[in-house]
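For this depiction, one protein chain was excluded, whereas all remaining protein chains were kept in their positions.
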Amino acid sequence: MSKQIPHFVAPVDSTPVAEVDSVKLGDKPGSLWRDAWRSMRRRPLFYASAVIALVFIVMAVFPTLFTQVSPTQGCSLQYSNAGPQGDHILGFTRQGCDIWARIVWGAQTSLAVGIISTVLGSFLGVLFGIFAGFYGGWIDSVLSRVGDIFFSIPYILAAVVVMSVLSEHRNVWTISLAIGGFAWASVARILRSEVLRVKNQDYVMAAIALGRSRFTTMMSHVLPNSLMPVIVVTTLNLGLAMVGEATLSFLGVGMDASVMSWGNDISDAQTTLRTAPMALIYPSIALTVAVLAFIMLGEVLRDALDPKARTR
Amino acid sequence: MLRYILLRILQAVPVFFGTTFLIYFMVFAMPGDPILAMFGDKTPNPAVLEALRAQYNLDKPFIVQYLLYIGDIFQGNFGISYSGREVSEILVRTFPVTLKLAVMAVVLELILSISIGLFSGIRKGKFFDNAMLIISLVLMSLPIFVIAFLAQFFVAIQWGWASPTVGGNTAWWNMLLPAIVLALSLYATSMRLMRGSTVETLGNDFVRTAYSKGLGRRRVIPVHVLRNSLIPVVTNSATNFGILIVGATVTEGIFNVPGVGNTLFQAIVRGERPTVVSFVTVLVIFYVFLNILVDLLYAVLDPRIRYV
Partner (left out) sequence: MTASEPLLSIRDLTIGFSTQNGFAEALHGVSFDVMPGETVAIVGESGSGKSTTAHGIINLLPENGKVTGGEVLFEGCDLVKLSRNEIESVRGREIGFVPQDPMSNLNPVWSIGFQVKETIRANGIATSKRDVEKHAIDVLKQAGLDDAERRLGQFPHQFSGGMRQRVLIGMGLSATPKLLIADEPTSALDVTVQRVILDNLAELTMLNNTAVLFITHDLGLAAERAEKLIVMYKGNIVEAGDSREILQNPQHPYTRRLVAAAPSLASQRIQAAVEHKTVDEPGGEFDLALAAEERVHEIDAEKHDSTPVIEVTNLTKTFKIRRGNFRSENFTAVNNVSFSVAKGTTTALVGESGSGKSTIAKMALGLESITSGSISIEGADLASMKRSGLMTLRRRMQPVFQDPYGSLDPMRNIGDIIGEPLRVHKFGTASERSQRVRELLDQVALPQELFNRYPNELSGGQRQRIAIARALALKPDIVVLDEAVSALDVLVQAQILQLLAELQSELGLTYLFITHDLAVVRVIADNVVVMQKGEIVETGPTDEVFGNPREAYTQNLLDAIPGANIELAV
């Protein structure tokens, strides 16, 4: 080809050549946890949900900080469904008890069930998920089929059956057992698929090649790297377990009627929905706000920890 | 494809036996007379008691009891209820109502969640997306019975736009309110999922390639984005059916819809355990069946499953 192609060379001073692959570091070591924390701190949703969740936790541990009125003593039918007066800022239930006091004291039940059942469910789920995912083969087949069975019973229905059978022993522990004992299957599925992804990473191979046993590799490399989605789901499940407890109590197979629980209060108030809706609406708001706090927290965590969002 | 269907059905077999066994085990492996325990502090009707003993074969070893019980189920005999009526008879009467309510709710929910999820995903991070996020989170934290009561109180009682209970009139317009309540309880998870999968699909290289071929947005969004994003929503609808079953139980109870859910609801609330056990078993079997259907639908949507 005879056509002339001009040869252009950029002036070196306007396009300086940097050292190849020089090390550039930020001010602080950037572990993934620190990065996640940094991205969470930027979101107003995080502060809102964390503060609300904290308020409910304090309410559950120290209810007397929030109300001086007893939720059970001094109930009097003369105040049945009465409006707010004096110290009784939200009025009275059908039984003539203080609504606000019952909300404050009911927080314990909700949170306790939420936390215990979620811890149980996550523990079982992690146990099943990691062994099924990491060891594969027949271990996976057996564990996954067991998981399928539990996954195939909607956990509220399962809990209804369990709680019907255990009708003599309705307390925080049995309800948590009924919910957590069936909610673990979804955690196991999530962890298993994450483990399948992580275990094919080269660092797992490198760990085995340098002489680590399969079990310690699983514990020290695979588990920590697969746990993030479980943390997100656990936060979400905490909220959903609180909904579950309220639903069971509402159906009359949850907490014993004598125990203060938002679900029981809502259930009690349904008969007077037409005349005194507030007795139903106030505990509903408490339940919703508490659950919302944990679900929002899960949402913020997901954005911060999601491996898909984690590029590089 | 045929192999996939066969395999999927084969996989459901252990799940079917596992779930029914689990329920059976929970009820009947307890010490003492489980039939008497079913009645708690209530006095049973002697005829019902006898029928129940016959249904559950309590004189035989546990595993034989279970197998005989399963045999009955295969013959369409689901046992008798607390009041002594055939469960299958009740099912025939109530199931159509529940099916109608569920279809109304699911159609409503899918239209809402898919369209809003798609739009939210496209407008990721914009005002619309954020507003929808907050609404969906609030809906997720509202227990279904609270939604139901709020709807009943405001829409039906205060504003008088619908009747607070459905009762005998099961025309579709009369069941609209419970259907909306049920749809709202399902909406949030599907919408979040649809949004997430839309965002993910939009980030795929093939979307950019579609634009590079000269296709416009009107073609790329429905053909390349919507279709691909629907796959996770469909897979998840199996889990959604679990919420639907529980939701239908509560909603039918509160709005007094004469369906399967209402029967279960009344049985739970009144502590009629034989009915609870029978109905939960039926619903779980139904749920396993729905799961198979969803997986087959999944294969229709994703050719990577279809052609192995």
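For clarity, chains are labelled A and B in written order, and residue numbers in each chain start from 1.
Rule of thumb we're sticking to: a contact is a pair of C-beta atoms (placed from the backbone, for glycine too) under 8 Å apart; a residue touches a chain by one contact, two chains touch by 3 or more.
What you see is a predicted model, and the numbers here were worked out from it, not measured in a lab.
*Asks:* On subunit A, where is the contact patch with the chain that was removed from view?
*Replies:* These residues of subunit A touch the chain that is not shown: 1, 5-10, 12, 14-15, 17-18, 20-21, 23, 25-26, 29-32, 35, 201-203, 205-212, 221, 224-225, 312.
*Asks:* Would you write out the residues of subunit B that touch the absent chain, in ascending order?
*Replies:* Given the touch definition above, subunit B has residues 3, 7, 204-206, 208-217, 219, 223-224, 227-228, 231, 301-304, 307-308 touching the missing chain.
Methods note: only the chains that are shown with their structure count from here on.
*Asks:* Between subunit A and subunit B, what's the gap in Å when you average each chain's C-alpha atoms?
*Replies:* Each chain's C-alpha centroid was found; their separation is 22 Å.
*Asks:* For the complex, give me every residue of subunit A touching subunit B.
*Replies:* 145-146, 148-150, 152-158, 160-162, 164-165, 167, 186, 239, 243, 246-247, 250-253, 266, 270, 273-274, 277, 280-281, 284, 287-289, 291-292, 295-296, 299, 308
*Asks:* Applying the document's contact rule, which stretches of subunit B touch subunit A when the two form their complex?
*Replies:* 11, 14-15, 18-19, 22-23, 26-27, 30, 37, 40, 133, 137-138, 140-146, 149-150, 152-153, 157, 200, 239, 242-243, 245-246, 250, 254, 265, 268-269, 271, 273, 276-277, 280, 283-284, 287-288, 291
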